[in-house]
Structures are given as C-alpha cells and as structure tokens.
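Quick one: the structure is below, questions incoming.
A single protein chain has been omitted from the complex, and every remaining protein chain is retained in its original position.
We call the chains A, B and C, going by the order they appear; numbering starts again at 1 in every chain.
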Amino acid sequence: MTDTAAPISQPKAPAGWLGRLEGSAWWIVLGLAGLLLPLLEDSYIGVIAQRAYIYWVLSAGLNLVVGYAGQIAIGWVSMLTLGAYTTAALAAGRVGPEWHPFLALAAGGVMGAVAGVVVGLPALRLRTFYFAMTTLGFSTIVTQVALAWKDVTGGGVGTPGPVFPWPFDPGWGFYYFCFFLAALATWMTANIGASRYGRALVAIRDAEVAAEASGVSKARLLILVFMLAGALGGVAGGLFASLQSYITPDAFTFEMSVLFFIAILIGGRGSILGPALATIILTALPEFAAPLVQWSTFLYATLLLVIVLVIPGGIADLLDFRNRRPLEKHREIVTRPELLARVLDRHSEKNTLSMTGIELHFGGVRAIDGLDLEVRSGEVHGLIGPNGSGKTTALNVLSGYYKPHAGEARLNGAVLPFLEAHTRADRRIARTFQTPRIVGGASVLDNVMIGGTIFGQATFSETLLSLPRHRRDEAHLREAALLALATVGLEQLAAVRADRLQHSELRFMEIARALMLRPAFLMLDEPAAGLSAEEIRRLGALIVAISRSGTGVLLIEHHADLIFDICDRVTVLNLGKKLAAGTPAEIRSHREVVSAYLGA
Amino acid sequence: MPISGREPLLQVSGLSAGYGKIGVLNGIDLTVGKGEIVALLGPNGAGKSTLLKAVSGLLPRTGKVTFAGRDMSTTSPRDAVNAGLVHVVEGHRVFTQLTVHENVMLAGYGMARRELAGRVEEALAFFPEIAEKRNDRAVTLSGGQQQMLAVTQGLVRHPKLLMLDEPSAGLSPVLVDRVLAAAARLRDAGTAVLLVEQLIEKALNLADRVYALARGTIVLEATTDEPDLPNRLEHAYFGQDVSAPLA
Amino acid sequence: MSLRRRQVLAGSAATATALAAAGSFPAPAIAQSDPIKIGYLPALTGPSSSTGVGINRGTQLAVEEINKAGGIKGRKLELISRDTQSDPTKAVNAVAELTQRAKASIIWGPLNSGEALAATPLIARDKVPMLHPCWVDELIDVKKYPMAFRMAPTNTQVGKGANHYVVNVLKLKKVAVISDTTGYGTASVNTYVPMLKAMGAEVVYSNHVDAANPDLKPELLRMQNAGAQTIMPWSVNAGFLSRILNTRGAMNWDVPVVGQTTLGSGQTKALLDKPENWNKVYSNNFRNCCYVGGKLPERAAAFVERLKKEKIEFSDTLLWWVALGWDGAQMIADTFKAAGTKAEDVVAHMNKVKSWPGIYGTVTWTPQEHNGFPDQEVVMCEVNSLRDGAFNLAPGYSS
Partner (left out) sequence: MFQSIVSYGLAVGAVYALIGITYNVMYSASRVFSFTAGMLGMLGGVLGALFIHKWGMNAVLGFVLVLGCGALMGLVTEILTVRPVLKSIEQHLYVLSTLAFALMIQQVTAIEWGTEAQPFPVLIPIETGTVSAWLDQKFLLPLLACAVTIAGLEYLYRRTLIGRAFLAIAEDSYAARALGLPETRLRLASYAIAGIIGTLAGFTGAQMLLAYFGNQAILSFYGFVPVALGGMGSNRGAVIGGLALGLFQQAANFLVGGIFAAVAVFAVFIVVLLIRPEGLAGAATARRV
C-alpha cells in the first residue's frame, strides 16, 4: 500500500464548453456559417435556414427522447402544432387580451412541456411499439382538435402567426432570433447529454437494469426529459408559426414528424452533431433537388431502412474517426487493489444485509423456496449451487428486481422494499450482472460514471444551464471514475467505446461501475465467467481487497476454486433451498454438498 | 487416452462456441461411437449445454463436426435432425398450449403422414403414462412428465444419436430411473446417446464412456470401467491446474 | 427586406458570395432580351391538386401561345414553377425562392387557399405583385397587401351565387350546410350561414366534417331529421362530395344539392355508385363557361376550339379551370405589354383594369378594390350535363 497516491494517467481533458459537444470543429463551422449567412443577401436561403433552425430546436429536444433515451416518438410534430397554435392564438388575442409575442412564445413552450409529459406518461410503462403508436395517435388528435376548436385555432381557416418586434422582426432579425434559439437548444441539450442525466438516459436505452442498479429513477428522469423536449417543441412551434406567417392544420403534416424522427436516427443515436447535420440536410435537400420533392418522404424512409440495416450508428458513427483507430491487440488487465483506499469509503461500522424466509415462484416453478441469507461487512460470502438452484434469482430479490411471494430483506434491520431496484443505490448496495449490462456506444469512462449517478448534486435545470454545481459534479464524477478504472486496470481504455472491449474487460468495467457507488455491499454475479486463469487470480485478489476495506461482498460463482480460495463463508443452494452454509473448509467436506454439487 | 473401439458416429474436433463476446468452449474434441452411451459431465458453467447446442447447430460455432460420415460444421438444427442427430434441450421445453399428441407429432414435422402416425405411437409406447394423457394439453403435465414428453419427442425420428441435456433435472429419483432406463433401451436398439447429467453416479452406471468438461475444455476422457473414476472426476472439477492458490 | 440588408457593404457581400460556393450571384442589369420571369405556385400534387392540374393546363398553354407569338416586346415569358404540393410549408419556401432568388416580376398563385394564406403576407413583404385565383376573402386587402389581385370571385360571391339560387330561384327555405375541415371548407360555411339567414332562409344544419370520414350517413340523417330541403356542401374534395351524393342516393332522399364546383368534376363523377346520384346536383359555375341553350358564349366556344386543336385533355378537368389558368397568364402578359415589368407600374396598371374580357370572367379592378370578378357571372349549373368540361346553366335562370 505504498503508492496509493500514484498519479492516475488522465486522458486529455476536453477544452472549454465546446469540448462537451463532439466534433467542436464542426460546430464552429456551423456557427460561423449561421452568423455570416445573411451576408449572402439571399432570403430564400435565409428562409430555408430559419426552417432548419426551427426544426432543430424541436429535434434537439426530441434527440434526448429518441436518440438518448431510445423512446420511439414518431409523432412529435404534435408539440410543434401545440406550440404554434398556443403562441399564435395568444399573440393574436384569440384567448383573452393580446399577449406580447415573447410571452406567447414562452406560453407555447409551457404548453409543449405539459403535453410532452402527457404523451410521455405511457412510455414509462408501455413497450416501444405501443409508445410509438401513442405518439402517432396523439399527433392525429391534436390536428383534429385544431380543426374543431375554431374559436381558438381558427379551424381550417387557420390563424396568423405572431410577428416578433424589432430587432427580431421578420427577415434577418427573425433569422438571428431563430439562430440564437437553435444555438441555445444545442447548448442546453448538450449540457444534459454530457451530464449524469444524459448518461442515465443512454443507460435506460441500452442497459435499463444497470441504470436502475445505479440509482437511476427511470420514471422521474424520463418525465423531465419529455418535459424539456415538449418545451423545445412548443417553442419551435411558436417560431414556426411566425415563419409561416399563417398557420392552418394542414401545415403540420405527418411527413414533418417523419423528418424530425428520421433526422435523429440518420444522425446517430446518442450524438448531437449527427442529428443536427441530418436536420439541416433533410430540411434543405428537397429544396435543392426540386424534381425529388414529391419523392422526399420516400427517400427519407429508404434512408431510414438503410440506416437501420446497414449503419445503425448513423452519421455520428461515420464521423467518429477516433474510435476507428485500432486498439492494442494484447492487452493485460493489471488491477491495482492498493487504490481501493481512495475509491471506497472506509466502513468501520458493521453492516448486515439479510434476507429471511424468501419464497418466489415463476408460474409453477419454485425458484426460491424459503431462503435465509446474511452478508456482513468486510467478508466475502459465496453463493454456489447447480444451474437453476436460484442463485441469481436470490440476488435479484435482494437488489429489488423481483418481489418474493413471502419473506423479507433487511439492511441493518431496516426492511428493504421490493420492486424498487433504483432505491438500492442510495443504500450503497451495488451489483454486477451475469452478462455485462453496458452502454456499448458510450466510452468506458462514461459507462463507469453512470455508477456514480447518485452522487450528483446539480438539479436538472442547473445542468441544463451548466451552472457551477453541475460542473463540480462532473469533475468529481470524472475523477472518481478514472480512479475506479485505474483500480480495475482499465484506465488506458477510458476513452474507448465500450463495445470495443473484450469480454473480460467488460466484467472489470462493471466492477468499476459498481465501485463508483462506494458500496457498503457489492453483489457480483459470476464475475469470473469467461476470464482467463490469470484474470481470475487478479479478480480474486481485488475482491478480497474490496472486502477488507469494509465492503460486504456477495459472490455468485461457478469457479469452485475461486469460491473456496477467497470466501469467508459459503452458502450452497439446491432447488431454491439452502443446502448448507459454513466456511469453505466445512463446505468442501460436506457430504451432501459434494453429492448435490458434484452429483456423486 | 482410451479410444472407443466402435465405429465413430459423431466426431467433433476443435469446436469453439459462445454467446456473443463470451467464449465458452475452446477447441473441444469429442467422439461418440455407434450405439454407445457417452456421458458428458462437468461442473456448472463448464459449457456442457453449450457443447450440445454447438453440435446441433443451435449456436454459431467454429470447428469441425462430422456426423455419420457427413460434414455438419455449418448446418442448421433442422439438417441435424434430418440426418438423425436429435437434441433434447434442457428444461423440458415442450409446447404447453398443444396436446401431448400434437407435441409428439411436431417432432416428426415433414415426415409422411402414415409413417409419422406409426412413429408417434412407437415413441409414446416408451412412456405409457404420457401416452395415457395424449389428448391433454402439455401445460397440465408435471415437470417430470414434461421431461418425459421432451424425450418422447426425441425418439420420433429414430435418431442415430440422441443428445439428452440434463433429462433428470427436477425429477424425482423414480422418474430419473425411468428416463435413464429409456436411454438404455435405446442403446439396445442401436441408438447412440450423448448424455449431459448432473447425477454423476447414475450417469456412470449407465454410460459406456465419459467426458468431463471444465472451463470450456475437455479435462478428462475415460471408459466407465476404469478404476477410481469418481475421484479423478472431482480432481478434474476442482483441478488445481487452473487457478493457482492466492498468495 | 429589412434595413440591415442595405447596410451590408459591397465588400462583405463579395466574401459571402465566395463562402457559398453554389450560392446566388447578383444578376447583372437585365438585358432587354432576357425572359420575363413569372413566379408560379401551382399545387400539382397532394390532396387538393385537381384544381391546380386544370389551371396549369391553361396557364402553360397561354404562355406557350404568347411566346410563340413573339412574347412581350421581344421578351419571352418564363414560368418559374414550384409545386406547392398542397403543403403550406413548401409554399413558404417557394415564395422566398421566387421573390428573392429568382426575382420574379409577378407571382401567379398559389392556386389553393391554404397555401395562399401563408404565402400572401410574405409576397407582400417582399413587394412583388401577386395575382391569384383563390376564393378566401381575407386574401385581398388593399391596405395589408396592396400588390395582390384576385382573378376570381370571393367566397362571399360564390356563396351569394349559390344562396341566391337556393333561396330566390328554387325558393327553398330549410337549408343544410356542410363542409370538410379544410381552410376553404370551414371559411365557406362560416361566411354563408349568416348570409343565408340574412336572406330569410332557415339553416337547419351546419357542420364541418373530416373529409377522410368514410361514412357520411350520420350527417345526412341529421340533416333529414332537421327537415332540410336542400344540401349545400362546400368542399374541393371529390371523395367527400361523392360520398354525400352516394349517401343521398342510397337514402332515396330526393333533395337538390347545391354547392361547390367540384361537385361537377370528373373525379366526383368517377366515385359515384350510380349515375343517377348526379341528378339534381347544381354546382357553382361561371356564366362565361356555361352552355345556354346548348351553346357556349362566343369567347369560350372559340377557346374550346383552340384547346381541341392542342389536344388538351378534358376528361378529368373542367373548362373553367383551364380558362382561369389561361386568363391568369394572359392578364399578366397584357399587363407587362402595357406597363412593363416594374412592380409599381404593374400595380398601377392593374389598379385601372376595367372590364378585361377574360374567357373565364370579366375583370375590373380599382385602387380600392382588388376583387375583380362581377357578381352576376357567378351562376349555378347542372352537373349531369357535363360535356367537354362545361355544364348547362341550372334551370330557373333567366338568360
């Protein structure tokens, strides 16, 4: 334990706020082009650009829903419709007195936020296709209501859009207004995307159970994001109404919805630059390829099919040159357990995590049949047994994914609720999974940072605006994650996309993610599966070190030698029941165990 | 190494397979002769089921699989079944919404109607208590009966080699004997059996030869009449050769 | 556009031009032989395109004829056409392109009200003269849009024509008014119902119905139950109108249907269950394009002869659409011939057009009134008399 202060090699820190947006060079080019475009004096290009900015304001928010959280919202044009009508109707004084256009625009945003939550609610419970259908249905309904509610919307005749006063009056003034809002939307969604909220969203998309285990509350987070995406959609609608100068329900076509949605997927999920470029391209393309205009939806759809089948990563993947550099072929995982002192809190107090009388059956199959188990601080508790004996099920009960039909789980005597997996993280109970649950498209560092979600202090709005507390959070999480990675021997791979890692590296990465929680209890589900002999040896040493620093470890493992080498106590399961419990030596000589486990 | 004296039916060499990135099997070599019962033993997670799946084509694999003189390294499970290599997967996965009779019929999907009817009766005759329930839906069967049904399905095509994956799991001792007795009868009828089994003792009593699998490689191959087999097996399972004791 | 544009220095404009490789280049002074550009916004595809397709045939023919005859003082007319696809967003983009980039001398269109509502303020902002055939009243407002002129009747005039026929000619008192939910449909109903009431008729039913609704029986039953003596449908959607006629036929409800011109279109006819469903259906039409005593008025008759020579299709369109398209282009040509192409001159000329003898209508504009179509030329016709895209004048009119 001499070199606990050894420096951790840091990957080059991104410079400035642009660094958080991938491809800063692209953004600078886009920004300059946008600022200088009025010099062209071509208001046709100006109109197309305004349209692209407005669409991007909506798509930037939708990007968090579709690209980050992976929710298939194909009818988001409804937010544009709502925002447009709200802004237009208020500004024109169709409801009460005439509102100032800016206030009306804000009201459009609020309306969008509310609608975003309403449409988003089903996503919290329903499967993907259902949610897709819901958003589709909602967009139809909104249009129908716009047609029917003539007093406010003007029905089919429509209503004039708001005109913003100088300096944002129609023409280049309004152009700069749209440009500014598009830039703002980019900046805000980039802040979210690069924060613990963004990482949690991506985790919900690709590794939902891991997100829950890291303390991410899916419902709360998704509602916030639907609200933001709805608000941006509403604001975009207000701008749209002004650009159109006059809105009728037939201006809000399903094709437009398809455009928004497809732009994001073509751009690449989890990216901001890609969807932004795709939005610009898809908005402008039909204008410059006039003969193609009527085929544009067909082309979008074809592009979508090609993207799904051939390049699921979209434009962002094509632009991601860094992750195409080959990795070193023969990599070795050199764990550094001595760093644990800095990674983990010293738990001097004695905690116990226990379950008593747990019974759980799936259909007619008894998965667990009256199980008692107790894990204590500072020791490694092995859980072994034949296939189907209920080991992983027991772990899932403890970590709150299953609700048993009888029995209870306790932490230091306090009852642990079931079916609330995301509450385990607050109690410092961490776990890994039998098959690593990772976000393949995110960097190793980001994956590990997900594990520290609960330590973030900044609220969603603080993050949105990148206030100091958010920046402090990020710095802390980053530092902690690098340390955790160094501990498991992966710090050289911090910037690499996780799906490029070998299987054994993913197992260690999951442990690093779990360590981010500074866990009082760590539950490992077959961590040695697929590891080489040398890796297993290092894993064993790491687990022992973790337990010696005060963390209680529950270890499910098939590698009997590992179990017998490092466990303080071992529980043997068979057919959902405890067959035996004791020290490794006792278990090895236990006649029944040998016969059940070895079948002899 | 003891070599089977019989004419080889299934020859596996250099077989590797896994799930996605997780490699489970590393270069397996294995032979099953005509009409012999071979037991495949090993601790949990050793890759026994994976091996059967890789042989029958349920999992993508690399390496060479030869069956009845035919190269089957890249064929689908359907080709395997048609060639006489039948795999009864673990966990008595029968179709619960269909009747017992329909379940057995499906095992002969694609056979001539007349022939199929005869084969179904023949297979059902192995387990009279299943035959009795032929018109009941499989969901009404107990776990043990479902397992018998799964084995019955495996018999319909008169396989040259029947691979049984843990046929005893979840069965009472009496039923285990019944199922294993069926395997013995099959051998007498000339069918080879590759048996994955947790109950080592019973497996050893039944089988002619045995392979032990640990951490994705074959660690032991023996005939069941060799002395001191249980001890050697235990060593193979917990072998000191893999993980050195921690310092 | 705004002041800002004029403030930009010439030097920076050059930089900007260099930036946008394929951008627009400032056009050199227009030579006298360069073509005169007419920005043209038809809806040739999309849900309400049948009118556009018809008008387009007339416009294309007129421009061809004018150019063949040597153009305007040696300059050819060039139609710069942008299909609005019946989509207002496409129309907004197209307006910017036609006014700013193409520097069109005048805009002809959009041909659909939905697009015209969005396009008109933008064209006015860009100070380009505009001529359109849309009926929505709000589209003409000499204060807001001093450069916009209408070639066609307003909705009010169209409705007046139909209402006049129902109340004064057919002498029916209980009226059902129905429209689809488009801008055109709802505006029409909202305008006509008070007019009917003012004329002493009783409106026993009035509603907007989604044109995609496959079954209109509920609506017709409601009309019947309310005691309606006539149905006045306002829609340009052939499917919607045919369903009204088919349902009326299926119910054996023998009331006259009086309404929008599309009632008489070939597309509506194609959707009828049986030909009898077209009996007692009277649609808006225009006196100049109707048979009276089996003959068209002189100007129209000559036009039809010309069209036949050019082999222009009539099976799926109407004479007045083609005539209107022709009139629009001809009016523009006449204006350019008389006043040149400068916007102020064009407007000044149009402000003084008096009894311009179109094939479709006789147009008169004044500086105060840019609706140029005379009331008395809006009539009703018998739709089942369709022949060469034109109809018999409805019974009861004194010719």
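As a convention for this text, a contact is a pair of C-beta atoms (placed from the backbone, for glycine too) under 8 Å apart; a residue touches a chain by one contact, two chains touch by 3 or more.
Keep in mind that this is a model prediction, so the values were computed, not measured.
A.B. asks: The chain left out here touches which displayed chains?
C.D. replies: Across all of the complex, the chain we cannot see touches A, B, C.
A.B. asks: In the whole complex, not just what's shown, which of A:43, A:134 or A:351 touches the removed chain?
C.D. replies: Of the candidates A:43, A:134 or A:351, A:134 is in touch with the missing chain.
A.B. asks: Hey, which of A:122, A:378 or A:584 is the one touching the hidden chain?
C.D. replies: For the chain that is not drawn, the touching residue is A:122.
A.B. asks: Using the document's contact rule, name the residues of subunit A that touch the chain not shown here.
C.D. replies: Those residues of subunit A that touch the unshown chain are 70, 72, 74, 121-122, 125-130, 132-134, 136-138, 140-141, 144-145, 147-148, 209, 254, 258, 265, 294-295, 297-298, 300-302, 304-305, 308-309, 312, 362-363, 392, 396, 401-402, 433.
A.B. asks: If the hidden chain were put back, which residues of subunit C would touch it?
C.D. replies: These residues of subunit C touch the chain that is not shown: 45-47, 49-50, 207, 209-210, 212-215, 217-218, 221, 237-239, 242, 250, 252, 267, 270-274.
A.B. asks: Footprint of the hidden chain on subunit B, which residues?
C.D. replies: Residues touching the hidden chain, for subunit B, are 20, 56, 58, 77-78, 80-82, 86-89, 93-98, 102, 105-107, 109-110, 153, 157.
Rule of thumb we're sticking to: only the chains that are shown with their structure count from here on.
A.B. asks: Moving step by step between touching chains, how few steps can get you from subunit A to subunit C?
C.D. replies: Contact-graph shortest path, subunit A to subunit C, evaluates to 1.
A.B. asks: Between subunit A and subunit C, what distance separates the C-alpha centroids? Give it in angstrom.
C.D. replies: Taking the average C-alpha coordinate of subunit A and of subunit C, the gap between them is 53 Å.
A.B. asks: So, what's the distance in Å between the C-alpha centres of subunit B and subunit A?
C.D. replies: 42
A.B. asks: Touching at least two other chains at once: which residues of subunit C meet that condition?
C.D. replies: none
A.B. asks: At least two partner chains per residue is the criterion; list those residues in subunit A.
C.D. replies: Touching at least two other chains: none.
A.B. asks: Using the touch definition from the top, list the residues of subunit A that touch subunit C in their complex.
C.D. replies: Within the complex, subunit A touches subunit C at residues 33, 36-48, 51, 144, 147-148, 150, 155-158, 160, 169-173, 243-251, 253, 255-256, 287, 290, 293-294.
A.B. asks: Quick check on the complex: what are the subunit B residues that touch subunit A?
C.D. replies: Touching subunit A: residues 18-19, 21-24, 41, 43-46, 91, 143, 166, 169-170, 197-201, 203, 215, 230, 233-234, 237-240, 242-246 of subunit B.
A.B. asks: Spell out the residues on subunit A that touch subunit B in their complex, using ranges where they run on.
C.D. replies: So the residues of subunit A in touch with subunit B come to 364-365, 385-388, 435, 502-503, 506, 526, 529-530, 533, 536-537, 540-541, 544, 558-562, 564-566, 575, 594, 597-600.
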